[in-house]
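Here the complex is missing a single protein chain, while all its other protein chains stay put.
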Amino acid sequence: MSLLKAENLGINFGGLKAVSNFNLEIQSGEIVGLIGPNGAGKTTVFNLITGYFSPSTGTMAFEGHPLNGRKPYQICQLGIGRTFQNIRLFGQNTVLDNVRVAFHPRTRYWIIDAFLRTPRFMAEEARITEQAEELLDTLGLLPRAYDRAASLPYGAQRRLEIARAIACQPKLLLLDEPAAGMNPSEVRDLVQLVKFVKEKFDLTVLLIEHQMGLVMNVCERLVVMDFGVTISEGLPHEVREDPKVLSAYLGKGAVA
Amino acid sequence: MDYFMEQVINGLQLGLVYALIALGYTMVYGIVKLINFAHGDVFMVGAFIGYFGFSSWGLPWPLAILVSALCCACLGMLIERIAYRPLRYATRIVALISAIGVSFFLEYFCSLKFMFGPNYRVVQRPFDEVYWSIGGVTISNIQVLIFCTAVCMLVGLQYLVMRTKMGAAMRTVSFDHDTARLMGVNVDRTISFTFGIGAALAAVGGVLYAIAYPQIWTFMGIMPGLKAFTAAVLGGIGLIPGAMLGALIMGQAEVMTAAFISSQLRDAIAFSILILVLLVRPCGILGKTQPEKV
Partner (left out) sequence: MGVKDGKRILIYIVGVILVYAVIKMLAVTGVFNPYWQRILDQAMIMTIGALGLSIIFGISGQFSIGHAAFFGIGAYSAGLVTKSLGGDIFTFLLALAVGTFMAGLVAFLIGLPVLRLTSDYLGIATLGFGIIMKVGFDNANKVIPEMGGATGMTGIPQVANFEWIFLFCIISIILARNFVQSGHGRACMALREDEVAANVVGINIFRYKVLAFVFGCSLAGLAGALYAHRYPFLHPTNFDFLPSIDFLIIVVLGGMGSLTGTIVTAIAWVFLLEGLRAILGTTFLEWRGVIYALILISVILIRRQGLFGNKEYGFLAPVVRRKEARNVTTES
């Protein structure tokens, strides 16, 4: 059984077909790239999968559970984590709290435990803090654990967002342009990071990206979208040579 | 039936006064996203100046309205300069607290003995109330005056915002301050102008209110101010037709409740309508919900 399966997915915004007849199947353990020119509907696909928009047509299923009609937080709890194109951290909260909050849905104490600080509460909090610190350490953010998230430099904010998504303990991680605004050396580090966390946390990754260098390096398979429809699909080198892709996206010979 | 029609007209009268206040709220909100709590108190100051104008200073009443509008326009701009401009890029709640502070200041300062004093004053109307009977429905000259003034103001305002250069500047600023500045709009002056216009409208409303309901005191602005703001939200805040529509609904709701149910429940009914409307249309009757971009 595939991990994520989207069939015939479509959504309209006031007559505009943002996504139509979109099919996607992801197997466990893959790293899949979703690419395409600006406005092709890639982020809309993410918003459909994570429950921000409900599709006008089609169905989505995650490990056999239908996703249609579920709220974003329920989809997260099923095991899909995501980051955002324009970083969305909890800016005034500490780095540690940004990560700890993602553990909350799996916390095993009641609010009364919190009010009374029962042993169960103390133990759970210690466990969550321990895990969050370990995660931050893995991503090199531990020294800034008690700083406010908004005070981090840009690259570190990107990493924190990935850390927060991993803290949801997802099986599938959706990364929306993780390399946006990064310089080449930062992009190289990011490639390493994505590969590393994928192995360490046993993740399946679907990522949207513009930087072809990163896509070709990281992804095992690519899906190319333009004007809301899939125009090509396959291994990176296949896609790269697909004439439809070349004309739509790489047409100007700007292949990295 | 005639009684009902008379109540409709009374509701229209109250609604139009609310509309004059609500327009100022909605313009200011549209342009700086601030609930200008002091607006109801500008209304009060307007009522007092108009009252002094035609009773103490012996001005003809149209001139008194004009003087009151001019003074309040200056007051509105002054308030903006002192209390809101320094906070323009602070969080909105901070500016709101500042507005509350200005509101308290106007109320208490005007209550001082050398200002307007803390007591109620009965307004001697500058002209006698005349009633006409049209098809069995009684209409007073005050109602006609309020109706004409409010409609002129609304049409004038709509013209100002939609057809003039200043109006274009206002619309640009309400969209985005920085872009407006890049387009060569003097943002500070536009905002100042908006406050001035809003305050002048409130002053006109204040004088008409004092003529229609001839009893004034320094805390008279709180409830009409709140209701006018509520009306603006009800119609869709930031929209001039919305403010008008909301104000007319509020006016009718209040007068109808007082006439047919219980005058003690008028506020409760008016605000219940607000809450119910917001539950169905979270951004007011004419307001559009914009989905957050993810």
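By written order: A and B. Residues from 1 in each chain.
Simple rule for what comes next: contacts are C-beta pairs under 8 Å (C-beta built on N, C-alpha and C of every residue); 3 or more make two chains touch, one makes a residue touch a chain.
Since this is a predicted model, take the numbers as computed values, not measurements.
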{"item": "Neighbouring shown chains of the undisplayed chain, as defined at the top", "value": "A, B"}
{"item": "Option touching the unshown chain, where A:39, A:66, A:91 or A:181 are the choices", "value": "A:91"}
{"item": "Per the touch definition above, residue among A:100, A:171 or A:240 touching the missing chain", "value": "A:100"}
{"item": "Given B:20, B:123, B:201 or B:233, the one touching the chain that is not displayed", "value": "B:233"}
{"item": "Touch with the omitted chain, as defined above, among A:18, A:76, A:206 or A:248", "value": "A:76"}
{"item": "Contacts of chain A with the absent chain, listed as residue ranges", "value": "50, 52, 71-73, 76-77, 81-82, 84, 88-93, 97-98, 100-105, 107, 109, 111, 114-117, 121-122, 124-125, 128, 133, 137-140, 142-143, 145-146, 159, 164-165, 167-168, 189, 192-193, 196"}
{"item": "Interface with the undisplayed chain - residues on chain B", "value": "35, 83, 86-87, 90-91, 93-94, 96-98, 100-102, 104-105, 107-109, 111-113, 118, 222, 226, 229-230, 233, 237, 264-265, 267-268, 271-272, 274-275, 278-279, 282-284, 292, 294"}
